[in-house]
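Removed: one protein chain of the complex. Kept in place: all other protein chains.
Order of writing sets the chain letters: A, B, C and D. Residues in each chain are counted from 1.
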Amino acid sequence: MSGNEINRRDFLKVMGWSGAGVALAGCDMPTTVTLEEGKEKVTSYVLPEEYVIPGVGVYYASTCQQCPAGCGIHGRVREGRFLKVEGNPDAPLNHGKVCQMGQAGVQGHYNPDRITKPLIRKGGALVEASWDEAMDLIKQNVGAESTLKGERFAWVTGTVSGHQAVLLQSHLDAMGSTNHFAHEIVNNAVSQAVNREMLGEAQPAYRIDEARLIVSFGADLLGASQSPVHFTTQYAKFREAPRGVLVQVESKMTLTGANADLWLAVRPGTEGVLALGLANALLVKHKRDAADLPADVRDVIAKYDHDTVQRITGVAGDRIVKVAAWLNSQSPSLVLAGGSAEGQAHGYDTAAAVMLLNIILGNIGRTIVSSGDLPFAQMEAKSGNTAGLLALADTLDKGGLDAVFVYNTNPVYTAPSHLNLAEKLSAVPFKVVFAQFPDETAMRADVVLPIHSPYEDWGTHVAGYYGNQISIQQPLMEPLNPTTRGFGDLLLGMLKMRGVAGYADFEDYYGYIRQAVAALPAEMKADAGSEDKYWQQVLQRGLIPVQRKPRSLTAKAIAVSLPDYAQDSEYPYHLVPSPRLGMWDGRYANIPWLQEAPDQISKVVWDSWAEMHPLTAQKLGVMEGDVIKITSDQGAIEAAVYIYKGIHPDAIAVPLGQGHEKEFSRYAKDRGVNPLKILSPVREAKTGELALYGTRVKLAKAGRNEALVKLGGTDQQMGRKLVATVTADVFRRTEGGQDVA
Amino acid sequence: MQTKDINEQIKWAQINKDVLRSMENPRMAYWVAVGTCLAMLMCAVVAEIYQYQVGMGPANLNWPQMWGLYIATFIFWIGMSHSGTLLSAILHIVHADWRKPIYRFAEAMTTFSLMTAGLFPMIHLGRLWNMYWVLPYVSDRGIWPNFRSPLVWDAFAIFTYLTSSAMFLFIGMIPDLAICRDNAKGWRKKLYTALSLGWSGTDRQWRHFRKTYLLMACFLIPLAVSVHSIVSSDFAMSIMPGWHVTSFPPYFVAGALYSGCAAIITLFILLRYFFRFEEYMTIPILEKTCKLTFVIAMAWSYLNLIEFAATWYGHDTAAKEVLWDKFTGPYSPYFWAMLFFGSVLPFTLAFEKLRRHLPTMFVVSLLLNVGMWLERWMIVSPTLSLSYHPIAWNVLWPSMVQWAIVFGSFGWFGLLFLVFVKVFPSVSMYEVKEMVYHRRRAHVEDQAKYFHRRLSDRQPATDTPSP
Amino acid sequence: MSKHRIMGLFSDFDQAFAAVADIRAYKIPGVSVDDVTIKSPIEHPEIEEVLGERPAHVPKFTLMGALFGMTFGFLFLASAQATFLVQPQGGKPVVPLPSNIVLTYEMTILFGVLFTIISFVIGSRIVRKRDTLYSEMVSLDQVGVLLEVDEGKAQALKDLFKAHEVVEIREEVVR
Amino acid sequence: MNAGRGIVWSWALFLPLAVFLLLMMSSAQVYAEVPNAVPPKGDHKGEDVPQPIEFPHDIHAKINEINCMYCHTYARRSKVAGIPPTSKCMGCHSVIATDKPRIQKLTEYWEKREPPPWNKVHDVPDYVHFTHEKHLKRFVFDNEELPVERVSEVCAFCHGEVKNMTVAHKVKPLTMGFCVRCHEANKGPSDCWKCHK
Partner (left out) sequence: MSLKNILENWSNYRRDREAGGHHEYEHMWGMAIDLNKCIGCNACAVACYAENNLAIVGKEKMTKKQGMHWMRIERYWGEPDLDKLSQSSSQYQEHGANFLPMMCQQCNAATCEPVCPVAATFHTPDGLNAQVYNRCIGSRYCSNNCPYRLRYFNFYSYYESSWPAPLHLQLNPDLSVRDKGVMEKCTFCIQRIRVAKDKARMEDRVEKEAAVIKVGDSTFRAAAGRGKLEDMEFQTACQQTCPTGAIVFGDMLNPESQVRKLWDGHQVSLGKTKQTKQNPEKRGYRVFEALNTDPCVMYMERVREV
């Protein structure tokens, strides 16, 4: 095995080759032909590898680590350089497709701002140190001989799964701690809680491809969601003839909203009311059978008649009638809550109201089906949420932590300023951050350990959504910087440091994973023949399919109580801090491709902006590019406005992503604002999540104009036939399928 | 009031003296002018070096404003070059002898503005150092330029025109160079001896000279028309709205003659003032030039209107958008300024009082050329800022790099012209002599018709000569 | 017998022409008007009245040049295009006539002009050492009448010049 | 005209002619053997490129008659011909000629697990995407009359008679004209995008 290892490491080495160098056409001023002799070097392999031919790209299967979705990828490698991410066609999760963040992973890997050496805080500043120094420090503080008490230690991570989660848990156990704060801004924790109560399973599978109608209340399936590529591939099927109808209800147009047949602007926070109104229409107007519904539920629904809903939500009556009619006629349908619907103080009730619709329409078991249980429960994804962040802040408040290990999350950036996380974290005596980049959290650590990029490291992952496989992450190339180390290796080292039994035999994380794969039940590798063959097969496919144990979903209707819409005279507007496919929660602001890739909706690049409805703009007297000051009770941010009709007049949307500290990246430096910073301390009442969309703000003109940097000169087609649109009935006539209604 | 084009009684020696004097003893003002032009040129040189090193970005060119002022100014200078041909070739063929005192500097202007114009297609290239690839040379690689491209036509046309007009200028100057040779000393003697090619004024030389000059004039007229037509096809041959206009070739030619004439008026007044050429560059000649300019201005205005009308009448909506944008869009101030300078201001030329007032004419002629420069800019930029695909619509103003190069091109032209007037006779001496000779002779013959008749009745003594 | 080259300089053009007219009328036997060379500061068509038609072959050269430019231009372009078959452009044929016509036109003019200039240089016997019998007055305002005559007729010629108010007579003996 | 001068003149004319003819004949002799191919024309006087180890091509290719593709094994499978991996060298030289200083130097590299830093001799501009495999296919593998053993004659089209050199020496210009003329003669593709992209 180890002989193999050396071999493999060797051929992955970066090499210069004829024609493989950087080819510059015209960098040859002023002569045009550079026929040089002896100016370039050619390097040969020391040892040849059979299937590696210089000049020919080789593809290795691996798993994308850009977001928690865990798509299967193929990495293109040439001459030891990892060049491009491509989808793994064998991966049932993403069918060979990747989103832009997946594509951009390469630039994270080769990022010029990566941390390459361990950093240790000395005299207030982080200075480069050797690994030995860093590990000694860690050993001192959290090693077996340290005085650290169990509960005073914590792990802060993003979503973790697979053997990473297993080892992490082992480490926590070894430390005697239960403090694992998993934090993600883009999450569906509220929905999961609702699902757990109403369906009996936190994360059922949505059969978008099966649905004929999707009504999404703020769930940005195609954009910032649990598994954007998976949902999008399903969406493609959904749109094939006979074409399904997509209705999106939200207050700021998301990418999903931009693709909706009907996009309904709802007054922020009243999505649940609309859901109940639809339920009302279904029961009253369409005489849906409500016998199964408990009386209290029926009472609640009865309150929301047409006029009430229209008044509260601000949605035109005919639209409500239309959606209700569609819901009635199109079956199976799928009604989803997410994002802006959940992120309110009453998010739980909103999500529950939406789920009620599914129950009334009988979608449970048809378009909402059980995901089942992973046979290896310890590898199941531990999904991050904002409650994790709040819990961390609360624990820190109590001064309850002496050592914090942070991995794959950046809470100092994502935490609202009212949490005061940076200061609280500074008070912790020992903070270790396992980081690729000098992000805000890393810059406040006592020890920063540079880890491999996901393309240099081994790993296994189980997707939080559609985790029907153990995804294998294998290195695509030799570590770019010899001084970085794999997170798994470090974790294993940490375990060994605590002297945990059972880990001493593993030389490294690779060995551990290999051992774990070898230990899989025999029936899973029946057709492979030998152990080595199976391992090769696994590496070639990049995943191990897993049969999940299905459950049956319950459909328990619960009564919800939703507040009436309340005006706020001081802070009349609602802040929508919108995550987007690309910048995500801000972690990709250091990737130039994603900075330069325009936002799907506003087409703005390299900056923050504030989205605003023309009516609001008229009221404020601002034009596109005018800077406005957005003030909440927690502070103020300034951004130039983008005006369009895809937002409710009461809402102001500021995208996540920018506003990083200057150390993070040359590409994110002095760029835009971070709307998360001004969030009010509103929490979702039942789950304790941070109500991301529950902040009220006031707006004021800043009195200056900063032209928005956008792709494109105009938003209109100016009479050209650029994008032509036909109605769905024409589509069905020519390409098959029955008409809606 | 002076009515005669020229004083017929002027002594020929005086002509020689006056013109040769103008070539000598540069005064302080001359050196100041040279210095100014050099300074202007240096602006362009610095800007161009910067652009060469860094790329076309600092010029504030963008997607899709790829051309900007460079090509606009290129057309402007090409247009300017049409004056010499017009005055010298067309008027020569129609025997309008009032051209004789003023055609020389007009031809020089032609050559120099072509030399200026030719720089711009090079300057605007992203990879200037590969410019020679446009030339059809037999290459080792077996590749050729694309002869379908109007830019290659430009290269051909400009090369032909520059060669022809420079030769036309030179050939027409040979007798004058002989005069210079006969009166010069030192390095000038050597220079003029070489340049005058041994001209001695024999009847054989004059005979060939006359035919050559006439034939070249005949060639230059269609050539000049074709040159600006070809330049117009840079635009007319494209499919861009506002460029794809059938009337562009005559429109460009008219505009070219127009700006050329306006420039002649400017230089006429300057030369007359600085070189005391009152005897030669007389007010009546200026008046004739002004009238000619006025006519051309009206033709140009008409072609403008026709272009608007044709666009308006057609159903090319994109072209209409461009037109409407010119009227009302961000470029409208310049567009209306162009129309004012180009179509309204020339009416000053229709008034004799104004025509004869040199300061007024000086200012007017300068403004006419400003208008003509704006015209070229209004051809290039609005279409680029607004085309078929609205995604690329934008307005980007030229940066200092572009302005510096445009500004410097005037310095380069001025420098060439200043050197010319001190090295070469800027008034054609021999042709002024011819003009005087023929006019006086015509006058004398008028008076002596009677004697003529009497003389022609004479019979020779014998029919056959004695051996 | 030596030849004499005699040039009379006249300030009055009419007198000079009258002198030539006298030669034309064989006032001096054996001296023909064909031997006369006139040196003049300006170009005047009247000379032809007294000298008679003398040939100038410029237009023929011009025509040749133009024709050459036309054929050469077109063939050059067409053959260049026909050897460069890699490059179909926008659905246009290999040898596109409209653009070739434009370029052929330019080549026609270019070669027409060049040949005209060549014929001028050749035909006018310019670009050679200047005649020693040259007066700077010719470039100012005097007309010179130059003849090469036998020794015996030199005096008669001078007399004839003097009869026409010659300003100056220059003479040199050839061989 | 005297006789001596005549002789000088005739020699002056004859010598270059003779040299030219000889060159023509010799080059024809070199290449005439490759059937179904018109060899490219053109010569170039290359510089001496110093190499970490003065590799003797002559010993390998001429004396020992090792096929070019034995070492430059990628040539038939990739756009680059490749330098043989050090292990391939050591395959023989762990036993053969181990006492030679060049081999000792090679062994040093091998023991350090470092490839020798070879300098590139035949380099084309980076915007030229030449591919070895298709040329070998056209002239060797698709060329029924040329056995693979004689591949060096095809290699010599562009690399010259490497088997007569120690370290490789550039003897062909490798300019675009050189390529284009051969493409014309052998009816190779003329699309610019075949090589430039």
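In this section, a residue touches a chain if its C-beta (ideal position, glycine included) is under 8 Å from a C-beta of that chain, and two chains touch if they have at least 3 such contacts.
Owing to the predicted nature of the structure, the values given are computational and were not obtained by experimental measurement.
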item	value
Chains on display which the left-out chain touches in the complete complex	A, B, C, D
Given B:188, B:389 or B:441, the one touching the chain that is not displayed	B:389
Residue among A:260, A:412, A:575 or A:637 that touches the chain left out of view	A:260
Which residue of B:20, B:66 or B:214 touches the chain not shown here	B:66
Full-complex contact with the absent chain, from A:399, A:429 or A:719	A:719
For subunit A, the residues touching the chain missing from this view	14, 17, 19-27, 32, 78-79, 81-87, 94, 96-100, 102-104, 106-107, 109-112, 222-223, 228-229, 232-233, 235-236, 239, 243, 245, 248, 253, 255, 257-265, 316, 318, 480, 581-582, 592-598, 600-601, 603, 605-607, 613-615, 644-646, 666, 671, 707, 709, 711-712, 715-717, 719-728, 730-731, 733-735, 740
Contacts of subunit D with the absent chain, listed as residue ranges	125-127, 129, 131, 133-134, 137, 191-194, 196-197
Residues belonging to subunit B that touch the chain removed from view	54-57, 60-67, 121, 124-128, 130-131, 133-134, 143-146, 148-152, 155, 234, 237-240, 384, 387-389, 391-392, 394, 396
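The rule is simple: only the chains that are shown with their structure count from here on.
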item	value
C-D or B-D, whichever has more C-beta pairs in contact	B-D
Where subunit C and subunit D are represented by their mean Cα positions, the distance between them in whole Å	63
Centre distance in Å when subunit B and subunit D are each reduced to the mean of their C-alpha atoms	59
Whole-Å separation of chain centres (CA-atom averages), subunit A against subunit B	67
In subunit D, residues with contacts to at least two other chains	175-176
Residue numbers of subunit B (touch at least two other chains)	142
Set of all touching chain pairs, with the criterion as stated earlier	A-B, A-D, B-C, B-D, C-D
Subunit D contact footprint on subunit A (complex, rising order)	17-26, 28, 33-48, 53-56
Of subunit B, residues touching subunit C in the complex	12-13, 16, 136, 142-144, 146-148, 152-153, 156-157, 159-160, 163-164, 167, 171, 174-175, 178-179, 181-183, 197-212, 215-216, 219, 222-223, 226, 230, 233, 430-431, 433-434, 437-438, 460, 465-467
Subunit B contact footprint on subunit C (complex, rising order)	13, 25-27, 29-30, 37-44, 47, 51, 54, 56, 58-59, 62, 76-77, 80-81, 83-84, 86-87, 89-90, 92, 96, 99-100, 102-103, 105-107, 109-110, 112-114, 116-117, 119-121, 123-131, 134, 136, 138-141, 144, 146
